Structure formats: C-alpha cells, structure tokens
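Structure record follows, encoded as structure tokens.
For this view, one protein chain was removed and the others were kept in their places.
Labels A, B and C are assigned to the chains in the order they are written; within every chain, residues are numbered from 1.
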Amino acid sequence: MGAEQAWLLAAIPAGFFLLLSFFGRPMPRGGDYFGVISIGTSFVLFFFVLADFLDTPGKVGPIVNSIEWSNIGDFHLRMGIYIDPITITMFGVVTTVALMVNIFSIGYMKGEPRYYWFFAVLQMFAASMLMLVMADNLLLVYISWELVGVCSFLLIGFYWEKRSATEAAKKAFITTRVGDVGLLIGIILLFKATGTFNIQEIIHAAEAGEIGQAYLFIAVMAIFLGCMGKSAQVPFHVWLPDAMEGPTPVSALIHAATMVVAGVYLTARLLPVFAVADGALLVVTIVGLTTALLTGFMALAQTDIKKVLAYSTVGQLGFMFVALGAGNPSVAMFHLATHAFFKALLFLGSGSVIHATHHNQEMDKLGGLWKKMPITGTTFFVGSLALAGVIPFAGFWSKDEIFVALNEAWGGWAVLLLGLAAVMTAFYTTRLFIRTFMGKPKDEHVYEHTHESGFVMTGPLIFLGILAAVSGFVVFHGVGKAIGFPGGITEFIFLEHHGPHRYEMDWGFAAGSIGMATVGIWAAAWMYWGNSTRRSTVLAEWSPGLYDMLQKKFYFDELYQAAIDRGVLGFSYVVAWFDRYVVNDTGVDGSAQATGFAGGVLKYLQTGRVPNYAMAIALGVAGLAVAGLVVRG
Amino acid sequence: MRDYTIFIPEYIAAGSAVAIIGLELFMPKFRKDGLAYLTALAAVAWFVAGLFFIGKDPKSFQGLIASDDFTTYFRLLAAGIVFVVALMSAHYMRDRTKTASEYYGLMLVGGCGMVYMAAATELITAYISLELLSFTLYILVGYLKRDNLSSEASLKYILLGAFSSAMFLYGMSLIYGVTGSTTYAGIAEALSGRESGTDPAVIVGFMLILAGVGFKVSAAPFHMWAPDAYEGAPMPVTAFLSTLSKAAGFALILRLFSAAIVVDAAEWRWAVMVLAALTMTMGNLIAIQQKNLKRLIAYSSIGQVGYMLITIAAIGYGDPQGGINATSGLLIHIIGYVASTLLFFTALTAAYNKTGRDDIDGLKGLAETQPFLALVITCSLFSFAGLPFFAGFATKLFMFQGATTSETMWVVGLAVLNSFISLYYYLMIIRQMYLYEPVGETARWKVNPVLGGLAVALVLAVLFIGMYPGPAFTVSEEAAKPLFEPGVATGMARVP
Amino acid sequence: MVPLENYLVLSAIVFALGVYGVLARRNAVLVLMAIELMLNAVSLNFIAFAAYLDPGKITGAIFAVFIITVAAAEVGLALAIVIRLFRNRATSNVDEAAILKW
Partner (left out) sequence: MTFDEGQGYVVLATMAVPLVAAFLLVLVPGTQKMWVRYISAVTGAIVCGLSIYIFAAYQVDGSHTQMTLRWVWVENTAFLGKDGVTLYLAVDGISSTMALLTGVVAFAGAIASWKIEYRNKDFYILYWTLLAGVFGTFFSYDLFFFFFFYELAVMPLYLLIGVWGSTRKEYGAAKLTLMLVGGSVLIWIGVFATFHEANLGTFDLPKLWAAGQDGTLSPTFQKTFFPMMVIGCGVLAALWPFHTWSPDGHMSAPTAVSMVHAGVLMKLGAFGIIRLGIQLMPEGAAFWMPGLMVLGVIGAVYGATAALTQRDMKLISGYSSVSHMGYVLMGLATMNQIGVTGAVLQMFSHGVMTALVFLMIGAIYDQAHTRDMKDFGGVTRVMPLWVIFYTIAGLANVGLPGFSGFTAEFHIFVGTFKTYPVFGGMAIFAAALAAGYMLRLFAIVFFGPMSPRWSDLKDLTALERLSGGMLIASIVMMGVWWAPFTDRISSAVTLLPGVTS
C-alpha cells in the first residue's frame, strides 16, 4: 500500500463506527474486538505508510492525493490528503495511543452500560482525528476538527445520567466552539485572500507576500483562536479539567494525547504563515507561557488525580505552543509525541487506579497503592518521571529542546518563566505520585478492596511505559537513522526554509532542566513524603487566600459563569422579551388590534338613525362638490 | 326603428311575474315552494331566451335602450341570480309567509329593472329602470310584514333611497341644463363640444350623480343604509340585494360613465378613486367588529364595492383599450363575486332553516353537524378573500390588473391591503365552524336537497372560474367591448 | 322674460329646504314630504332648462312628468311601509326605528 492510500487509515475506523453503531448492541461483548481490529488495522497500515513515505524518492517529500469535491462556477473545491513528516508523526501518535486505549478500555469499561457505543464513538474519533492530520485543505481540517469535537462531547457525556458529566460535555463543546468561530473566520479570511483552501497554496501565497500584513495577522490570530480553544489554552482552558468527567480511557486518548493537540498540530502546520505575520509568533509564545504558568499554579492545589493530570496537560500544551512560538515545529511535534505517550500512560494508570478502587479518584482517600498495584505503580512512576522531565525519560529531551529553542527565539526572560512552570510540573507530579502510591493508605476501606488490574489493562500500561521511557531518544541522529528516519526528529520535521537541523546536546540547558526537575521533586517530597500533614498544609496556612485562589483556579469558572449568566443569557432574555413584547405584542398584534380598534370606533358612525344616514349622504355630496370645485374649478 | 323583439327575454320574465302573482290570486292553496320552482323555471326560460342575443349586432330602441352584448351579459346575470335566489327562498318563504307570489313576481320584475339599467342609453330610462329595481327591493326587504327588523330596514331603505334618488335627479337636471340632452350620446357630444374651462354645474352635477349611483352600490359615505337593510331583510333578499342590486348599480354606472361622461373624466375620476378608497376601508374595518353574519356580509360587500369602483376610476384614466381592460376586469369580478355570494347565502339559508340563527356564533361547530355546509361556506369565504382555486382569486386578480394604471396604482395597493384585512373576519367565521364544538344538538342533520344541489352547482362554478378563468374572461371582454366602440351603445362616434 | 337663473336659484332653495327637512324632521311622514320638496325642485329645474335651453323644449318636461309619477308611487309605497312600522312599534319616529345599528 502506498502512502497515497493513507486515507484508508481514517476510512477503516469510520467503517467500523457505522458497523458498531448500527449492529454493535446485539453483538457478543458489544463488538469491542472490532474496536481493536479497526484501530489495529490502522496501526498496521501506519507502518506501511511510514515505510512507503520513507521509501519515496527524494525521501521526505510530501505525498499528495486529492479529488475534486464540488464546483461552483470558478470555485473548485478539492479534497485530499497531504502526507509529510508532521502527518506521519501524528499518525504514529494517534494510532498507537488509540490502539492502547482501545485495548485498555476492554478491561476498564467492562460492564458499563452502552459498552458498544463507547467503542463505536472511539472509532469515530480515531477516524476524524486521522482525517484531521492528513487533510490537505483547511476546510477538511475544519470538518474533522468539528467531528473530533463532537466525539469528545459524546464521550465526556458518556455517563449522561450524571448532571456533572452532561454539563462538562456541554461546556467542552461550547467553549471550543467559541474558538471555532475564530477558526472558521480565519479559514474564510485566508480563502478570501488566496482563493483556495489548500494549505500548501495558502502557505506559498503568504510567503510570497500576496496577503497584506494586517489582514494576515487578523486571519492568523483568528485561526489561532480556534487552536487555543481546542488545545485549552488560557483563557479557554476551563473545559479540559471538567472534561475529566468522561471515562478515563477517553481522557487519555482525547483529552491528553490526541484531540487537544489538534491546536498544536494546526499551528505547526500553518507555522510558515504565522511566521510571515508580524507578531503572531509572539502572541503564540505569550499564550503558551501564560498557560503553562497559570495551569501549573492551578494544578498545585488539586486533589483529584485526573484534574491534576488535566491541568498538567494544559500546561504541557502550553509548552508546545511556546515551542511553536519560537518558530520551531519540530520541537513542538517532538514534545507532542512524547507527551502523548507519557500522558496517556499517566491517564491510563490513573484509570487503573480508579478502576481498582471502585471509582475513587480523590488523592485524599488513596495512598500506598504501589504495594497493591505494582505494575500500575511502576509504570505510573515512569510516566511521572517523564512528565517531571527527569533525565533520561522522554519528557526530558523534548522539554529541554523547548528551552533551547525558546532561548534562541525570545531570550532569557521567557526561559525563566517557562522554567518556573517546569518546576511546578515536577512539583505537582511528584505530589500526585507520592500521595497516591506512597505512604500509608488514608482510607483503609478503599485500600482493602484494591487489587491490581488484569493484563488487558496493564499490557497497554507497560507498552506505553516503555515508550515513555525511551521515545525521547529519537532526538538523536543515530537513533533516528537506526529506525529508518533520515535522522533525529529535528532532521525529520522541519520548515522548508529552516532546513533540517541535527541535534546537539546542550549541556548547559540540560543541567538547568535537571536542576528544575530536582527542585520541584525535592520540594514536593519535602512536603508530602511520609504523610506529614504539617508540611503539606504549609501553603494553606501561610496564605489561605492564595491557597483558596489556587484551589478555585483563579476564579476563571466563576467569572465565565457570571459572564454567561449576566451577559449572554441576560442578553438573550432581553432579546426574547423584546421579541415578545415589542416586536410581537406591540408591532404585530398591536397593528392587528389597532385595526380592530379602528373598526370598533368607526362602527359607531352607524347610529341606526335615518337622519344621520341622510346627513352622511348630504355631507358626502357637499364634500365631493366642494373638493371638485376647489380642485378643478 | 321600433324593434320590439329586443325585449323578448324581459317579456318572458315580466309575463311570468304576472302569471305567478295571478296563480296565487286564483289558487291561494298553491304550494308556496312550488311558486319558487315556477319562478326558477321562468328564470331558466329568461336565461335561454337571453342566450339567443349573444354576439348579435347591437340594436337600439329609439336611442333609449340598447341591446348589445353588455345588455345581454346583465340579462343572463339577472336570470341566473333570480334562478338561484328563487330556489334559495323556497323553504325559507314557505315557512314564514302566507302569500309568496308577490315576492317571486317582484323578484322577476326587479331583474328586468336591472337589465334596463344596463341597457339604458338615456337618463330618463336609466332613472325609471333604477326606480323599478329600487321599488321591488323596498318591498322585498320589508316582505316579512310582522317582523320588526324587516319593516325597519325597509323604512330606512326607502327613505334614504328616495333621498338619494332626489340627489341623483338633481344632478341629472344640472347635466341636462348644461348639455340640453338626456341621451348619453347627446350628453357626450355636448360635453366634448364645450369650450375649455370647467363648469361648476358640471362638477356639481357629476358629484350628485355619483352620490345617486353610489347609494345604489352602497359606496361610502352613501353606504349606511346597506348594513341595516341587509340585516333586516329576509335572508334570500339579502342575497338578492348584495348581488343583483350591486351588479345593477355597476351596470348603470358603466354605461353612463363610459358612454356619456367619460369625455369629462377629469372631473369625476379622482372622486371615484377617493370614494373607492374610502369605501373599501370603511367596509373592511367595520366588518371586523360585526357579530351578525348578514351585517358582516353587508360590510364585506361594501369593501368589494370599493375594489370595483377602482375600475370605474381606471376607465376615467385610460384610453378605450384601458377602458375595455378595466371593464372586463370588473365584469369578470362581478361574475366571481355574484357566484361566491350566492354560494354563501345558499349555504347560510340552509343553516338558518335548521338553526334559526344568523349570527356568527350560530355557526359554531358546523363542521361537526353539517360538514358539507361548513365546507361550502369556507369555499365562499375563501373566494371572497381572493384565495386561489376559488373564483375570487382569479377574478379579483384580473380586476385589479385591469384597473392598474399609473394613477390608480395606490388605490389598487390599498385594495389589496384591504382584502388582506378582510381575510381576518372571514377567518373568524371559519373559526366558529371548524375550531369549536357545536352547542346543543350535535347530531348530524341533512341539508334540503334543493339547497344542497344548488350549493354543489355553485361550488363547481366557483371552482371552475377560479381554476380556468378563460371563458368567463372572454365573456366579460365581449360584454365590455360595446361600451368602448363607436356604435349603438354610445350612439355616436367616440370622442377622443 | 324672467332669467333662467331665478328658476335655478328658486329650485336650489327648495331643494335645500327639502334636504334640511330630511335631516331635521323625525316623523317619517314629514321626511317623506321633504323628499317630495326635493323632487319638486328637480322638476322645476328640468322644466326651466327645457324651456330655456332645450331646442325641442320637451325632454325636460317629459322627465318632470316621470318624476311626478314615480314620486307618487314612491310616497304610496313609503306610506305603506310607515304604516307597517307603526303597526309593529306604534311609532312613526325615525329616530326610534333604530334597532338595526352598529
């Protein structure tokens, strides 16, 4: 199979989605094996595509395949696929994580209602996500973008009997939708300027300077708005923690590894355009930095395992945007991939914990679980190290690269800020791990009933654990070469005019990175090791206000709620009132009533008395005659 | 030349009238509904006789009365109306009066009056035929002697009728004074021969004439007798009033205005337009507030008169071709309007014979107890409102189109707006029939077969005209043409 | 010879009086009388015009004859109706014959 047929990667899960959603219910075990088969096929096909891609003459040249979709006059719309290293990377990430999550879910979701439906939507998601990353035009990107959003909506709201799940799903969809307004505007603005939706043509046009600076900036920022929404960047970050209401495998797949990185992907894809627009990259950097910092703070005070991970995800996405802001898509994609593996691992690990403890995800009730769940504990430990950025785990390499790129692009101040975020990452990761797996159990009852999960769940954990440990090494030229790439990741993914760039270890930055990780880990260990209640509440005691603010996540939710209630809904009430009472009752019914009223008044002219009638005749004649004499006389 | 043959159809009608009155005189026990059927038979004979005059060369009787397609049109119309109203009256009158022969006889005579109003080409003849029709109507309206409302209606009608015919006469006298002639041809010749400049006597004369004919067709502000007379009159007479009397009024107006005074159209066309606007607005606005069906239809028909008057104004504004356009529009609408009105009253009479109520609430739940009548009434109301499938749509559209000139455009717009207002009160009636449960007896009842058959025939007619207006329109055009061609109708070469 | 205008003015005055009578009188019979006045004014007009303007000098006179005839019939009919009303309601006041209104 050639890479031109890569659309099969998306088509196969889509087909299985139809199969499962129509016929899944009566199938034995809800057809969960079809889920694995479906994604498994895509996973296998991915290697064919990869092989073919690497085999193509001229090596990393993009592969294009498109067909005409519709014609309106001279507006020709073509839909197709565009395969380049970024796409390949995303293929790898998506198919791998999706496969793991599918397998994991067989164990995790066992016995849930609507079991088949869960797998059906997973297939739908995989199909849309794969389509998103291979689309050659922004329209198809937008289509897939919305479809993954809907899958996310459906899966967050999977436990729809719970109000909170429903509300979270709604919030996720609407929040991203607000960003999508920008995305669609941006896409159409670019179309207006270039007359095409094709990404490559747009990039060429932008680089050729065919689009005015201000116009381009607005268009790019509009698109970036969509990316921010999808990737939960401040101030759109509020939906992602709430999205943890969904089943944990979903959090792993959609809200950590794949869908939320769509924003990063799209920005990376359009980075040449961003680069042309003055100031766009600075905005990207600032948004990324702000997000990384703020969510770092927010994660500090969370007690829900998944919420901590959610904030961490947002923060890591911020890291990726910082990388993009530095004009370096290869690093961003690198971090995207490593993050996908270790964060999926962490989520699945936490899923394993939650499953084992019968849906308990409060750190305050857990603790000491390593003994009970050795595999989960170990893999979680690996994942935590990767997230904290401990050498030589995957997260270290990618994060280190970001610092290097950032320094090159914007200088020291940015590095310092991001460093602070990195410290906090290490801190809350350690805190999470210690409070969940170490120390003494805080709730004996929960502890008693805990047991290690079956292989169907631990297997994916182990696989991802390995990836989390080693996937960082692809940064090295030799490693990349060994598995068939032209070289390390930065030699594989690059912007055309930047050219490939061979990785060199920068020991200064590496030392800094190690230091930051150490500081964070040490601080957390100091506070939480050994159930020391005195130390763990040190912040709360020192400044209750600050602690409260952290716990309330800087009041973003409250602010938004107020804005929606007072602003949008208030406006809606005003409009509805206006429509009822002004337009309808006064305007429409009013004119009807006025007509009726006129009739009611006029009818009293009809007094029933002959002299009055005669008077009317006489006056009529007189009036006509006088008017006639005046007009004509 | 005195060609008495041109009156043969009217001989039949009038002769039948005498015969019917005589029949009851000599056979007082004769079935009262039988009289109605005899009248209908006479009307058929009248109609058939009239058919022979279609397309014949126009003839004139001493320059007083013209027999041409225009006359024939109204001849057939009169026969048709008398036929339907006579059948409609059969049970109604049988149940309410001891003697009915005068009723039917007068109806035939009134029909003759209408024919002569259409045929008259001279003022005295026009006046006499107008009074011939009016007198029969005065009596018919008050025919239910012991009925308070009937006699009150009759009194009002005759007092105001006499008053307005005095106005009419005064106007005629002024025109006679200016032109020295009472024939339409003479008037037209004299008016066109005048030196330039406007004669106040002409203006005042025109306005008085307008008041006279306006009264006849119940144009505002000369309309006030109509609602009272309609409400007080026996139900079939209301039908007679709203169809035959209106059509007759327009017949007179058309011939008089297009043949005699069109040459001075600038003096009266604006006034007709104003009257049209006033009439339709008054009629429709007040109709909204009515509770009694007959009264409501009175106002509704006043509204219709408003629409029709626009065509008269359009004749004043147009060239001969424009006149033909407007007149054929008016004539086809008269067909549609007459058919719909007769349909409505046929159904209403049937309902009234059963329920004895003529207010809107009396129709409550009719769709349950008598779905056929409800359907028929709905058809007729939709036709009034000008909704498609029914005669009203096509005829009103053609009429307005014919009446559209640059000057009358605004009244046409107002008319369309008014016909929209009218839909509201038609819906009020439909609402009573379909949306509410019947009060009291809910069992289904049967419609008298004569009325039922009549209703079916009229529905078919209304549908036919509505869906395929071609034939009716051709007839109307043929009837309109004589008015605008030099010849008998005008008695002279047309003055540009 | 008396000028035409005199007849016309007289006729107009009589007509106006008639109109006034119709408007002001409440008794149906008196209203009828007023209408007769109006008709007489019209007849006067016709005859005057016929005498002064019409070369044939006859049409107006014929018209007047017809008016008189019709008026007679009209009054006869109207009186019958007034009597009818009087029988039903014991009044001939036109203001009281006002059940039909609005």
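Throughout what follows, a residue touches a chain if its C-beta (ideal position, glycine included) is under 8 Å from a C-beta of that chain, and two chains touch if they have at least 3 such contacts.
Bear in mind that the values here come from a model prediction, so they are computed numbers and not experimental data.
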{"item": "Where the missing chain makes contact, among the chains that are shown", "value": "A, B"}
{"item": "Option from A:44, A:538, A:562 or A:583 whose C-beta touches the chain left out", "value": "A:583"}
{"item": "Contacting the left-out chain in the complete assembly, out of A:23, A:526, A:571 or A:604", "value": "A:571"}
{"item": "Residue of A:46, A:82, A:116 or A:142 in touch with the missing chain, whole complex considered", "value": "A:142"}
{"item": "Residues of chain B (touch criterion as defined above) contacting the omitted chain", "value": "324-325, 328-329, 371, 378, 382, 385, 387-389, 393-394, 397-398, 400-402, 404-406, 409, 412-413, 416-417, 419-420, 423-424, 427, 430-431, 434-435, 468-470, 473-474, 476-477, 480"}
{"item": "Hidden partner interface residues of chain A, rising order", "value": "69-75, 139, 142-144, 146-147, 150, 153, 157, 160-163, 165-167, 169-170, 173-174, 177-178, 180-181, 184-185, 188-189, 191-192, 568-569, 571-573, 575-576, 579, 583-584, 587-589, 592"}
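Quick note on the criterion: only the chains that are shown with their structure count from here on.
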{"item": "Chain-level touch network, classified as line, ring, star, complete or other", "value": "complete"}
{"item": "Pair of chains whose C-beta contact count is the highest in the structure", "value": "B-C"}
{"item": "Centre-of-Cα separation between chain B and chain A, whole angstrom", "value": "77"}
{"item": "Inter-chain centre distance, chain A versus chain C - centres from mean C-alpha coordinates, in Å", "value": "96"}
{"item": "Residues of chain B touching at least two other chains", "value": "155-156, 159, 163, 167, 227-228, 289"}
{"item": "Chain A, residues touching no fewer than two other chains", "value": "603, 606, 608, 610, 614"}
{"item": "Chain A residues within the chain B interface of the complex", "value": "592, 595-596, 598-600, 602-603, 605-606, 608, 610, 612-614, 616-617, 619-621, 624-625, 627-629, 631-633"}
{"item": "Interface residues, chain C side, partner chain B - complex", "value": "8, 11, 15, 18, 22, 28, 31-32, 35, 38-39, 41-42, 45-46, 48-49, 53-55, 59-60, 62-63, 66-67, 70, 73-74, 77-78, 81-82, 84-85, 88-89, 94, 97-102"}
{"item": "Residues of chain A defined as touching chain C within the complex", "value": "603-604, 606-611, 614-615, 618"}
